[in-house]
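Just one protein chain is left out here, and the rest sit where they should.
Order of writing sets the labels: A, B and C. Residues in every chain begin at 1.
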Amino acid sequence: MRTSQEYRERLFSMKRNVYMDGELVGRDDPRIAPAINVISLTYDLAHDPQYEGVMTATSHLSGQRINRFCHIHQSVEDLLDKQKMTRLYCQKTGGCIQRCMGIDAMNALSVITYDTDKAMGTEYHQRFLRYLAYFQENDICANCAQTDVKGDRRKRPHEQVDPDLYLRVVEKREDGIIVRGAKAHNTVAPYCDEIIVTPTRFLTEEEGDWAVSFAIPADTDGVYLSCRPAMARPRKKLHAPITTYGDVESFTIFDDVFVPWERVFLCGEREFGGRLALMFALFHRHSYTGCKPATSDVMMGMAALVAEYNGIEEVQHARHKLVDLIAVAELVYAAGVAAAVTAQQSPAGTYIPDPVYCNVGRRHAGLNIYHEYEIVADLAGGLPATLPMEGDFYHEKLGPLLDKYMMRNPRISAADQHRCFRALSDAICSGLAGLLQIAGLHGGGSPVMENIATLGFYDLETRKNIAKHLAGIPLD
Amino acid sequence: MRTSQEYRERLFSMKRNVYMDGELVGRDDPRIAPAINVISLTYDLAHDPQYEGVMTATSHLSGQRINRFCHIHQSVEDLLDKQKMTRLYCQKTGGCIQRCMGIDAMNALSVITYDTDKAMGTEYHQRFLRYLAYFQENDICANCAQTDVKGDRRKRPHEQVDPDLYLRVVEKREDGIIVRGAKAHNTVAPYCDEIIVTPTRFLTEEEGDWAVSFAIPADTDGVYLSCRPAMARPRKKLHAPITTYGDVESFTIFDDVFVPWERVFLCGEREFGGRLALMFALFHRHSYTGCKPATSDVMMGMAALVAEYNGIEEVQHARHKLVDLIAVAELVYAAGVAAAVTAQQSPAGTYIPDPVYCNVGRRHAGLNIYHEYEIVADLAGGLPATLPMEGDFYHEKLGPLLDKYMMRNPRISAADQHRCFRALSDAICSGLAGLLQIAGLHGGGSPVMENIATLGFYDLETRKNIAKHLAGIPLD
Amino acid sequence: MRTSQEYRERLFSMKRNVYMDGELVGRDDPRIAPAINVISLTYDLAHDPQYEGVMTATSHLSGQRINRFCHIHQSVEDLLDKQKMTRLYCQKTGGCIQRCMGIDAMNALSVITYDTDKAMGTEYHQRFLRYLAYFQENDICANCAQTDVKGDRRKRPHEQVDPDLYLRVVEKREDGIIVRGAKAHNTVAPYCDEIIVTPTRFLTEEEGDWAVSFAIPADTDGVYLSCRPAMARPRKKLHAPITTYGDVESFTIFDDVFVPWERVFLCGEREFGGRLALMFALFHRHSYTGCKPATSDVMMGMAALVAEYNGIEEVQHARHKLVDLIAVAELVYAAGVAAAVTAQQSPAGTYIPDPVYCNVGRRHAGLNIYHEYEIVADLAGGLPATLPMEGDFYHEKLGPLLDKYMMRNPRISAADQHRCFRALSDAICSGLAGLLQIAGLHGGGSPVMENIATLGFYDLETRKNIAKHLAGIPLD
Partner (left out) sequence: MRTSQEYRERLFSMKRNVYMDGELVGRDDPRIAPAINVISLTYDLAHDPQYEGVMTATSHLSGQRINRFCHIHQSVEDLLDKQKMTRLYCQKTGGCIQRCMGIDAMNALSVITYDTDKAMGTEYHQRFLRYLAYFQENDICANCAQTDVKGDRRKRPHEQVDPDLYLRVVEKREDGIIVRGAKAHNTVAPYCDEIIVTPTRFLTEEEGDWAVSFAIPADTDGVYLSCRPAMARPRKKLHAPITTYGDVESFTIFDDVFVPWERVFLCGEREFGGRLALMFALFHRHSYTGCKPATSDVMMGMAALVAEYNGIEEVQHARHKLVDLIAVAELVYAAGVAAAVTAQQSPAGTYIPDPVYCNVGRRHAGLNIYHEYEIVADLAGGLPATLPMEGDFYHEKLGPLLDKYMMRNPRISAADQHRCFRALSDAICSGLAGLLQIAGLHGGGSPVMENIATLGFYDLETRKNIAKHLAGIPLD
């Protein structure tokens, strides 16, 4: 297992292909640093003995102890542990741990490469296993680039005015393929080792060229990472962990990129393109049953803290609102537990969480994210939006006055009240907060997508038969 | 295990103490029959080999195969099986299976009698085990009479103008005790073998007399069952299972009732009175994670069926509303699964489901019950409320006209459309529907109660510490 | 203006064409009596001087004082008065006043007959005015039969397997027309004088035969009223106004009914068929901004009363829930006020309320109806569902015991507590309650219909231009 130092060193030695606001920048640009801090944690805690078995796992390939973010789930317990790990990490960073993308893509590939081979006589699975060995050995941090830019939403890939609006194979060579297209919303891409590409939707018979999956180093020629950083407002003096974490999103362009065959895991088997899209989404939604409860943990911690500081923690409506947050957290987590407990083992050996529970869990999180912000804002009052800027608190004349007038619960120091409200301002009234709201709604698929997936998997017919029986209508 | 025939025979041989609308009636009164049909099913299916191990269990006392409704949970699997059994039964009856009260009370007593003995040096647990042996051997159907009538809600039991407004011990004799009071909302009491009484809330030091628990035959002298039946509108010709099931609620008065010591399981240990109240509520809320999903199953079956008959099953808003129902069902069920998977074994050996998951699960069901009816009504349209009466469909002139004008989806016969809407009328537009709405909200404790319980068990301090850490506030 | 006695006398002298449960019954059948009581109130209070100018109006035709239910709106004040009248009546009956159908149909006809004549050179408006004179002079109570049975919802009228599934003209004669079809959900039809028929939806060019509107006596040959009564459970001794009111719904079949030309107001002008459907719906939705607040008044009165009796009226969550009810009532009412204040005068002189406000108002009521029942149930607790039957309270032994154990707030007598909970049981746990829920959702058009209507009338383009302006996008 790598150390975070090794992760950073490798990162900083990569070729430059990260762009920010019109400039080509290095991966050591300070605007990326808060995001790198997030990923670094996943290397640091894996070495911490207290997290042994949660943050780490035993590779079924090598028998070695590996970072769990590189592991293929071999049991119900693995799924439960991944969920637990995800929640723990996200509690510590106050938001998305980001590295789940890699594990979710790798697990999806483990299942679908096998199934494709069985059906089509291809040899993707062995290729994947070699890549997995490399992945585990080098403790790779990977992005999964799934969401195509999609152009006109009413049209299918092959119907677009510009066929590149879904990433596709434009040439097949003896040594590999050339791909062209763009993927949106790629968290982690500017500070990961590798980018794993998967299709984004079901594909029709005409759409074999769009059925492509592969993994390449993030600094491969022809890959352009157009980036947008998000972080809390930087502090000058009142330092706090919440301001040290952030994320960077990439709009990733593949401008005729070459991929060697040993890194291609699907190429033209259009039926399996859709299944891979769905399988990644499924594992990723199971990850959300771990991370979203952590987001709720953070929100409810903030809410309970400010309720205490404001002196309203015993007021009934404040208490009921805390339960609203608890209920969101624990129902989503429970859905993940139920998905793990009822998991199915795929022919490849990988454990696949139950799709209905994953989808209703992720959906519940998505439907409640804005309401969670509303609750925290409700209990905090208006100060997160109107808190004077940090410097005023250190001004000779103003500082003592602000300290005097910030006082609430007299047992809490002015400094702690200041820290509380500044953190709240970061958490619910900043560009980062806006990003987390939108990610909480859409990340991993928005509720509308989960509606479709839920109906696709649910046994509604049995329920109709229950109704027919009760009504005295003969069953078909 | 008894047969339903044996259950009925014993029932019909009991002393008369059931009242309806001013009359003393026998337990064979036709208004009770639909409710008896519900309980009978729990005897019938226990003999059906396909439900072996779900509807039945192996007694840890006798090693015999027993009805699971008489079993003390010995493992996580037992809890999962009880949840599964409950859902299955309720799917079949279209509503509450009712007999869960007995198993929940017995499991709570198994835990608390043991704990009381350890703390107080009493001998309730052995007494309970003897009763349990009798209970299992005779395949007893029991009511749990918990909810006191409570008088003025602002006052504690000992502060009431009339101390009997919470059931209490009014005399202790050598051979037993005399109790006085009344219990409300007693489903199953008029057609069960035994009534188990538990306290309803935490008790203060002055309130030892109210800390009493016992079990007695339902026809014991001094017990008055003032009853209210609920069932679907009876049919003349268009028979359907939905009209064969119902329930009867009892307002049960204990007018100086004698209870022999061997049937007394708590008497004066006021601290354990509150714990028993809570423990029964906990097991009962876990039961709700099985039964409420079945209620949702029935509702979604009805909704999907009428959407098909109305020809709108592919319309987006209809599909999204079905997912609303699915999500309620499966999130509540998932909460029960998570509660079972994280169960704790009590010193008495009984497995206790996790209280946070039980409470957020039951709460979610309660918060959604009216919304579920709204969805079914939405997809059904107004006809369940305005459907002509049954006889008109069999009238020489009107019948054919109604058949002609009832037609919707032309693939579905007029008769089936009629059956569908008449069942919907029973399900969402009848006194029984009103009862099920209220039971869905309040049964086993309303959401406000679950808020209190959730906060009582939840580790909010850890979440505040997460917030403090992120904000840079020193932990205490 | 007629007296209620005159209304009844005329009613009871009509020909028999009302069916219930397979029997042809007289309009004096006791199951219809509670509904007749509702309509009678609209005759009685019109003679009460304190309601002068609200319950009555001055006819713009005759200059006579008439019942406002016969009036064509001549001003903004008329619309405000109709809204006020509707709320007052519904507060008194605890539910729908029912007679609004007639006034809404007549106002719609006043507008559309005029517009049709202008566009098509027909002479419907004079014919309508003659009918209006008769209507006002005889203080007619009318049903509006709008909703066709509609068959397969995916198909238009002319595409149905059976063309009669939307009511249509099957023959035109010199002296009149023959119509065939059926109309559903006809409140008031079995106890009104006249039935006014209007189309139910927009019609295509092929659908001239379905563009028909007329008015006929409710006992015309060929009209079959297949009825379903709804009322609170009858009382033996504990009489209360809530049990004296009810409604009867009719499934009305027109089996080749002859309509003389002087009663035909549209016949083949298919474009105006759709406009008439919409215009009736608009006036009717404005009526809902008067009646639904009254329903909320009743619900909040019940909720506040039971909160007081239960001693929780000062508890925060109870208070917040009362505000939920107040807010529903007053936002819906405010929408009606705004619709009146911004009304437009049609070429015929009739004032037409603003469609956007009418629709968002009615929609808000529909979206909240089940939630209102949930709140009342929440504050009432389970007793409305489990209250012992009336007779037990008068039983020699049980009566005093029930009185003893019903006691809550000691300032309130047992009898009043009994009355309160029995009324609640009628209001939220009865077949009538189920009907009112469904009527509250679907009556006058369900929220999905109001979505369509709102979008049809709303100036969304202006809002898009606001957004374009802010974004710096050139306006088209």
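Convention: contacts are C-beta pairs under 8 Å (C-beta built on N, C-alpha and C of every residue); 3 or more make two chains touch, one makes a residue touch a chain.
From a predicted model like this one, the values you see are computed outputs, not experimental measurements.
Student: Which listed residue (C:R154, C:K236 or C:K468) would be found touching the missing chain in the intact complex?
Tutor: Of these options, the touching residue for the absent chain is C:K468.
Student: Just name the one of A:E6, A:D48, A:E123 or A:D152 that touches the chain not displayed here.
Tutor: That would be A:D152, which touches the missing chain.
Student: Over the whole complex, note the residues of subunit C touching the chain we left out.
Tutor: 91-92, 94, 238-242, 297-298, 300-302, 304-305, 308, 319-320, 322-323, 326-327, 330-331, 333-335, 337-339, 341-342, 356-357, 360-361, 363-364, 416, 419-420, 422-423, 427, 448, 450-451, 454-455, 458, 460, 462-474
Student: List every residue of subunit A that touches the chain not included in the displayed model.
Tutor: Given the touch definition above, subunit A has residues 19-23, 147, 149-155, 161-162, 164-165, 181-182, 184-186, 224, 226-228, 230, 233, 249-251, 253, 255, 310-312, 317, 369-371, 373-374, 377-378, 381-392, 394-395, 397-398, 401-402, 404-410, 428-431, 433-435, 437-439, 441-443, 446-448 touching the missing chain.
Student: With the missing chain put back, which residues of subunit B would touch it? List them for me.
Tutor: Residues touching the hidden chain, for subunit B, are 315-317, 320.
Assume only the chains that are shown with their structure count from here on.
Student: Specify the angle of rotation obtained when superposing subunit A on subunit C by their C-alpha atoms, rounded to a multiple of 5 degrees.
Tutor: Subunit A sits rotated relative to subunit C by 180 degrees.
Student: Quick check for you: compute each chain's CA centroid and the global CA centroid, then name the chain with the smallest gap between them.
Tutor: Central chain is B.
Student: What's the call on subunit A versus subunit B, same or different interface residues, using the half cut on shared numbers?
Tutor: Answer same: the two copies use largely identical residue numbers here.
Student: Let me have the rounded angstrom distance from the C-alpha centre of subunit B over to the C-alpha centre of subunit C, please.
Tutor: Centre-to-centre distance between subunit B and subunit C: 38 Å.
Student: Averaging only over C-alpha atoms, locate the centres of subunit A and subunit C and give their separation in whole Å.
Tutor: 51
Student: Residue numbers in subunit A touching 2 or more other chains?
Tutor: 320
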